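Removed: one protein chain of the complex. Kept in place: all other protein chains.
We just call them A, B and C in the order they show up, numbering each chain from 1.
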Amino acid sequence: MKAVYFAWVRERVGATDEEIAPPAEVRNVGELIAWLVARGENYAYAFENAKAIRAAIDRKHVKHDAPIAGAREIAFFPPMTGG
Amino acid sequence: MKAVYFAWVRERVGATDEEIAPPAEVRNVGELIAWLVARGENYAYAFENAKAIRAAIDRKHVKHDAPIAGAREIAFFPPMTGG
Amino acid sequence: MRVQAAPFDAAAEAAALTAGRTDVGAVVTFVGLCRDEGGTLAALELEHYPGMAEEEISRVMAQALERWPLTGATAIHRHGKIAPGEPIVLVVTVSAHRAAAFAAAEFLMDYLKTRAPFWKKEHRRDGTSGDWVAAKAEDDAAAGRWDRAT
Partner (left out) sequence: MRVQAAPFDAAAEAAALTAGRTDVGAVVTFVGLCRDEGGTLAALELEHYPGMAEEEISRVMAQALERWPLTGATAIHRHGKIAPGEPIVLVVTVSAHRAAAFAAAEFLMDYLKTRAPFWKKEHRRDGTSGDWVAAKAEDDAAAGRWDRAT
């Protein structure tokens, strides 16, 4: 699946997007964040306040308990500040 | 003092404005309406539902208990429907 | 604030309130239009109380400017014969933040509806003499909510 990052999450991760292949035991968004954090300091920094990070699966807002099975694109970003 | 009429009050009275000289015992707006009603059928028709009629003294909204002493211009009209 | 027979340019009025400013975050523009009421109406004729109309709108504007942190506001109310689709009233409110601009615009419209001395007479398409538009209890209720708040 593709992970995409926006705003300061993007800056901290150091990438706009990347292909990721989490193992099968990573079932939901919160677990995916924990898995990413274990991958390196840049992820640990981006997700240091994991509860504040918003996620979208295939361009729809989801909560951290949303299952990621079948997702093509998972986005992580700070709370929105448009408008 | 000058009495001015608007909308269907004007149409029923049959005048846009007129000079009136109520006697001294006519002290407030409500009493002025009663005095006008006694002057003729056109006034009786215009003020048949006196409570619904709005009044302004010198271009400021007033209630029917407002004293008319010193007033130069007293206006009578239906509830406003602008906007 | 203006009372006039001529149409107005809402965009130009809004632009005048923001020109050269960089402290404005929100512009709310309200335009009230004449409806044809299902095709039955040929026009509305707006009678007004010259002098008092201007003074009352000015009083309402002063209340809005005192109550909300606006950087500007405009109100224009037309009188005379107005065809369906044509604008009747304009309110523009400008503020750093949107909540103040929205609240002030609604307040101004609610108060213009219930306090500004204008009366609408219908001209019907079938040529019969139209009625004077009756005041609505919902407009009084809308204006009343500003008394209860704060």
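Please note the rule applied: a residue touches a chain if its C-beta (ideal position, glycine included) is under 8 Å from a C-beta of that chain, and two chains touch if they have at least 3 such contacts.
Since we're looking at a predicted model, the values are computed, not measured.
**Student:** Given the contact rule set out at the top, which of the displayed chains would the hidden chain touch in the full complex?
**Tutor:** The undisplayed chain, in the complete complex, is in contact with A, C.
**Student:** Tell me which of C:33, C:62 or C:134 is the one touching the absent chain.
**Tutor:** C:33
**Student:** Mind listing the subunit A residues that contact the chain we can't see here?
**Tutor:** Contacting residues on subunit A, toward the hidden partner: 4, 6-8, 10, 56, 59-61, 75, 77-83.
**Student:** Going by the touch rule given at the top, which residues of subunit C touch the chain that is not shown?
**Tutor:** Touching the missing chain: residues 10-11, 14, 18, 20-36, 38-39, 84-85, 96, 98-99, 101-102, 105-106, 109, 138, 142.
Simple rule for what comes next: only the chains that are shown with their structure count from here on.
**Student:** Subunit A to subunit B: how many Å between their CA centres?
**Tutor:** Here the centre of subunit B sits 72 Å away from the centre of subunit A.
**Student:** Express in whole angstrom the distance between the two chain centres, defined as the mean CA positions of subunit A and subunit C.
**Tutor:** Taking the mean C-alpha position of each chain, the two centres sit 48 Å apart.
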